[in-house]
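Excluded from the complex is one protein chain; the other protein chains are retained at their positions.
Think of it as A, B and C in the order they're written, each chain with its own count starting at 1.
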Amino acid sequence: MAQKDAKVQDLSQESVMFMKRYSAFAVAREAARYHSGWERAWRSPMPKKSYDVIIVGAGGHGLATAYYLGKNHGITNVAVIEKGWLGGGNTGRNTTIIRSNYLQDPSAAIFEKARSLYETMSQDLNYNVMFSPRGVMMLAQTQSEIRGYLRTAQANALQGVKTEFITPARVKELCPIIELSGPRYPVLGALWQERGGTARHDAVAWGYARACSDMGMDIIQQCEVTGVDQADGQVTGVKTTKGDIACKKLGVVVAGHSGVLADMAGFRLPVESIALQALVSEPIKPCMDVVIMANTVHGYLSQSDKGEMVIGGGTDGFNNYTQRGSFHHAEETVRALVETFPMLSRLKMLRQWGGIVDMTGDRSPILSSTPLGGCFINCGWGTGGFKSIPGSGWGMAELMAKGSSPLTDAFGLNRFAEGRFIDESVAAGVAH
Amino acid sequence: MSTRLPNAGRLIDASKQIEFSFNGKRLKGYEGDTLASALLANDQMLVGRSFKYHRPRGIVASGAEEPNALMNMGEGGQFEPNQRATTTELFDGLAAKSQNHWPSLDFDVGAINTHLARFLPAGFYYKMFIHPRPFWKHVYEPIIRKSAGLGRAPKDRDQDRYEHFYTFVDVLVVGGGVAGLQAALAAGQSGANVLLIEQTADWGGRAQVDGGEVDGKPVADWIASTLKALDDLPNVTRRDRLMGAGVYDHGYALGYERVNDHTPSNAGPRHRLWRIRAKQIVTATGAIERPLSFAGNDIPGVMLASAVRDYAVNFGVSVGDRTVVVTNNDDAYLTAIAMKNAGLDVPAILDARASANGDLVQQAIDMGIRLEFGRAIAAVKGGKRVTGVKVCAQIGEGAVLSEIDCEVVAMSGGWSPVVHLWSHCGGKLNWDVEQQMFRPDATRPPTSHDGEAMVTVAGIANGYLDLNNVLQDADQAGKNAAKAAGSKPKTAKAPTASEATISPMEPVWLMPQGAPIKKRMKAWLDFQNDVKVSDVQLAAQEGYESVEHTKRYTTLGMATDQGKLSNINGLAVLSKALNADIPQVGTTTFRPPYTPISMGAIAGEARGKVFQPLRRTPIHDWNMANGADPEPVGQWHRPFAYVEQGETVHEAVNREVLNTRQNLGLLDASTLGKIIVKGPDAGKFLDMMYTNMMSSLKPGKCRYGLVCTENGFLMDDGVVARIDDDTYLCHTTTGGADRIHAHMEEWLQTEWWDWKVYTANVTEQFAQIAVVGPNARKVLEKLGGMDVSKEALPFMTWADGIIGGFDCRAYRISFSGELSYEIAVPASQGQAFWDALIEAGQEFGVMPYGTETLHILRAEKGFIMIGDESDGTVIPQDLNLQWAISKKKEDFLGKRAQLRSHMADPDRWKLVGLETLDGSVLPDGAYVVADGTNANGQRNMIGRVTSTYYSATLDRGIAMGLVLHGPDRMGEVLDIPKTDGTIIKTRIVDPVIYDKDGEKQNV
Amino acid sequence: MSNSVSALNGENVKGFVQVSELGLQGMITLRANLSTPKVKKAIKDVTGVLVPKMRQILHDGDNSIGWMSPDELLILCPHSGAEAMVTALNDALGKTHALVINVSDARAMFAVKGADARDAMAKLAPTDFGMGFQPGEIRRSRLAQVAGAFWMVDQETFNVVCFRSVARYMFDVLAVSAEKGGEVGYF
Partner (left out) sequence: MLILDCPYCGTSADETELSPGGEAHIKRYGPGSSDTDFEGYLFGRENPKGVHFERWRHANGCGKWFHAARCTMTLEVFGTYAAQTFEPPQEIKDKISAKRPGWSWRDFS
């Protein structure tokens, strides 16, 4: 057995050495030999007996955590364990919006960290994640939204997040397909983040996976964690469908399945799993070069590089693990968007799906140590998971390596007992 | 040359010619044509360009699976991209344009990509365009985006309308082919309430083309008599042009009815979206033929074998004089036979199998058709249309044995059951090795609310390819569904069809078997998205092993046909590359809808004036007719200000403020919530709801109260009036009316259900008008009827009476600091009462005022506004409202929460007034800063502005805000930066800046 | 009073069925323990109508009573008599724990009339309008985007009640459903 392990190790070392850099030149060279020379993007090893760190969950957040553990903290004896296929959860089932125009300081900090890392991610990872800073605008369609976004713009200016409140004329200039003078909800302005945008969601997971593999980390797919081993209040390893694996530190980064893992580790989470809806239209020629969020009508809209109009909508209000949402949420989103973007009416819905998102009591994430020593949790991203991936990974890696991180300190589990919430849904109140 | 045959097809009415246009060219078709059949009849082989390489594309299929023939259709408000020609019924004046090319379909500059194909394999963009960094956004991405996409984006507002329709049935049968008809009949005869839907306008499905005999009669006769039998059953409804689009949880199915797509000038909705609740769903959705993968299989003229005979039989269209059939199964022989029967030439059937001896094979031999076994296509000749094929052995690497000239290649790689609807809600599949197809696993069905199976699959969709088995299976499915839905099936026997001998098909995933890379790079799997065999193999080579990875890496099956033709072939290629069995590699998830459905239909009737309910007060119309600038508040439109001619909104507000302070203002306050709370425990209950003590309020009196969430945060506020010992009337904010009523009912029903309290939301029973200003009493006295003097109706009391002949309830409350009455009259008299006030008020300088004036007046008095001073993170203590929090009460909602460490923290920001040193108006939402930055490099903040206005009364800016240790720092000057970084020096002051002693409201 | 007007003052429109606002209509919300004899008697004595069972609506002369929930009834009566009926009910109920309140002006009422009335209704409410739904049953549900209650007066006529503030929306959305060309021919 030991011998076999050593062999696996050798092979992986070998493939690390042969990992090819991606470039136009490399593509041209490979074209000459019909692409027969491309290596695997990441290795598929069997698990070793023990690691310094095990990350459970090979979605964007888990892989990013592993990547920054290696890159920023020199910890590379790491395994990332995945029940299914890497990037197969919410990383690959979201509307790919990236923005950091959040109101509260801790949110703005971690999302802006993420956004700025997206700017250079393709170069960092040598994998084109197609970050497209086409600009994100959040439409103000009521007086209270105007006030809310003016406040956000003020906060962002102090938080180092570049946003501005723009006029309806500027909105129209940036997004010609919008109907400004809707009889019901005229567009009164927008909060504009010029360097927000989108990225190719799968590529983010694949790029991190390739880079982690390149650093010698093991990404172990099709491996389900069935138990958490502990001794004297410290985590010692995990039981998996591919055997027991020991570790010194454990990071649980499994989004909607966090409750199940927490249960194994012996603590409870203020988290509920619910379905979030999204849909895309058939592809059309480019007609919109910005990302639109219309909160009054609960709709998010962008156009993918393929030409599909990507539409995100509301969440169900009940616990659900089926990855199927209820149709009426899609309906509500579509009818609202059609009013502000009349051209959508004559497009067709190509595909509709649901993702399971984990929602906390204040709708902000949890990046925290846990009652179990050496065990850390990263969950509760709700509908904001994709945009935060690199920031979340950066902060989580620091938290796991050093025990604390300015990016994550406000997102601890203790905040619920103390009443110290991070509530981004403020200013949504309608009164008078 | 593609032409119309002398004998028009079964769906064509040759007496009714129709004119249409394609790319501006005027063409003729017949009633009954699809756009696709009409184009083929006019020899239009080239219909579009592919997504990535801009390869010439022709029609491949005859139904919903068509990947290529997508058109821009219509003009102006009826323009729509990506219309599938094979499912578009031809109508007079139809105008179609092909997509994805420039400058023209025949000469497309983008076709250069096809020569670069070698450099653009699967996932090439992940490996390229990485440097220099700004180039992705500004150079590469725009080029990729421009060449991607398909149809043109619509520009105009949709001129058609749409609607929804709800129905509840015992059994929904999806699909009007033989299986669907028999299933519906069996279920209907059992007494179940049945809805049978068919996506086309034609009943009978493939059997109408492929023939056969049922109970000794031609199948067409059986179809006709079954339709009649169904129509005779009162409990069965059948609808055509109605597609089963999706199956959702608990028996919810979506139906997409194309009511007027084929008659666009008719009145009525274009589409109707059916929301069907079915106890049981039978999907008899047939199967889709698979293409074969060989070099050049994307050249126009290479078509599915079944489509070639569909066009001949249904539409009388010959796609070409000479058709080479290439197959791995018996079914494609039907095409050869149909071509021969139509008088066309079939130079050869190339059968990849070593041998076959089924009935159809024998029939082909009998007809003298040349059969070549063990053969494959080495390459298709031609560019924009097929000119011939090069033939090779299936075993081997493709050495050319012969060449055959032809115009059409009819290919068949076997059939894939349409299992989409089965799978939408979790039905699982098994791989059938013999037939090489995924079939529904009846032991793992989608389940409904009761945990029982809710979908049954019938006929070909269930994997039964021959007519007799289809009938038996469908009959059983119909009976089972009826039984599961609560009916008693009859024991009637299913009709029978003669059994045919079929020789087994043989899996052929690549032609020839050992095709070298140059051939694999020309063997298409996904025609629309340009995914080839070599792409899937590359994905496997690079470790994208899961089918989901491969799909996403190569874009296989992600096109508008959602992989109807490509998924299984791609999966098979992947599994070969991974040396794994197909079921091990898995299948992908099927997501609704089955084929794309219009957003218009999803939005339904909700557009224009019925987009959303607009709530109206009894005075709404008057408001809008008198200059109200509408402000959406919830679903109401409240007047922001009443703007007079020649005035800006800002000027209107200033006028309203001054007039109300100096003369008389009227506010339509009807939107404020009014909730009756009654019962012996009403006082006890309100003591829990409000932070104040309400049980001690005396009848006839009013008290301002605060409502908190159980989490401690301020939720709503308003004046509570005690009507009698048992009865209170609680005013809420406009947005709070429904919310607070629901909040009360929730606690009453789920926590204190033994308390004797009833509530009723009577918000809309009354029009409520605030009569405000020094002249308020005068106007009421002029109208006369009740004593509204200080003595009879002191501040914070209420009384019932008559004013100006109107039954009313008058509340002596003020949110402005002025002498003020809020008068409630029945809503039916609201407008009349308002008119009376306006008329009587003329001599007192009456003017209506809007919400902005309301805001300014209250801000001058330091009154908080829910939604401004509170935002869901603020507790009453932050707003110095301790006086409204009872210390005597043991408990109220939010009390425990407010004791938590962070809420009791003395460093919480607290409410103060803010006064700029230069008198300017502070920006909305501005923050107060301190020196330095926090650990994340963000500027330290110590407060924020919650309300800021220009006060016409004081002729300067006024504001309130929350500031760290604010109330202890009166007089201190703070720094408040604007977004441009400049600082506004601002002094901390008392929030009450107008009439500090409250003399004006208490006269 | 003579200056009372209903939400839409009797507006009506004809499509494949006719949609009419029905003008002023007296309505009273009564909440009480409906199973007690005293409550039953008080209601019968004052209105002449028995207390309906679950989802039942009963009529007698000008008065009707619809079952709204286990502890709530909707009493329909002439608009001008609603206040007096509230007083009479309160008197008859005496000290019984109950809430009786005039909501005539908080609501609007419509008729949808014609052979295909079921089809028009089925475009708006997630309710089974098949033959199982008959006069005598009252159903509370959602009509498009607002809450409402409805019942059949006869085989061709539905009455619909909604809040007054959304009367215009209800009328418009019923009118759109009834537009000619939109016949469904289903029920």
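The rule is simple: a contact is a pair of C-beta atoms (placed from the backbone, for glycine too) under 8 Å apart; a residue touches a chain by one contact, two chains touch by 3 or more.
Just so we're clear, the structure is a prediction, and the values are computed from it rather than from any experiment.
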{"item": "Partners of the unshown chain among those that are drawn", "value": "A, B, C"}
{"item": "Contacting the left-out chain in the complete assembly, out of B:Gly24, B:Pro103, B:Pro132 or B:Gly451", "value": "B:Gly451"}
{"item": "Sole residue of B:Glu710, B:Glu781 or B:Asp975 that reaches the chain not shown, by the stated touch rule", "value": "B:Glu710"}
{"item": "Identified contact with the non-displayed chain, of B:Trp203, B:Trp222 or B:Tyr248", "value": "B:Tyr248"}
{"item": "Sole residue of A:Ala58, A:Cys175 or A:Val271 that reaches the chain not shown, by the stated touch rule", "value": "A:Val271"}
{"item": "Positions on subunit B where the hidden chain makes contact", "value": "248-252, 277, 426, 447-451, 710-711, 742, 745-746, 749-751, 753, 890-891, 895-897, 899-900"}
{"item": "Residues in subunit A touching the chain absent from view", "value": "259-260, 268-273, 316-322, 326-328, 360-361, 416-417"}
{"item": "Contact set of subunit C toward the excluded chain (per top definition)", "value": "54-55, 68-70, 72, 126, 139-142, 147"}
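Methods note: only the chains that are shown with their structure count from here on.
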{"item": "Whole-Å gap between the CA centroids of subunit B and subunit C", "value": "32"}
{"item": "Distance from the mean Cα position of subunit C to that of subunit A, given in whole angstrom", "value": "50"}
{"item": "Two or more partner chains touched - positions in subunit B", "value": "275, 606, 609, 612, 614"}
{"item": "Complex contact set, residues of subunit B against subunit A", "value": "51, 78-82, 118-119, 121, 124-131, 133, 136-137, 141-142, 144-146, 148-158, 246, 248-249, 252, 254, 275, 424-426, 517-518, 521, 534, 538, 541-546, 548-549, 552-553, 555, 558, 560, 562, 591-593, 596-600, 602-604, 606-609, 611-612, 614, 631-634, 638, 640, 711-712, 716, 733-736, 851, 854-855, 865-868, 870-873, 897, 900-903, 923-927, 929, 934-939, 941, 944, 977-979, 981"}
{"item": "Sites on subunit B touched by subunit C in the complex", "value": "161, 163-168, 193, 237, 266-269, 272, 275, 277, 605-606, 609-610, 612-618, 635-636, 676, 678-680, 756, 758-760, 762-766, 805-807, 826-829, 831-832"}
{"item": "Subunit C residues touching subunit B - in the complex, by the definition given at the top", "value": "1, 3-6, 24, 29, 31-32, 71, 79, 97-99, 101-107, 119, 122-130, 144-146, 163-170, 172-173, 176-177, 179-184, 186"}
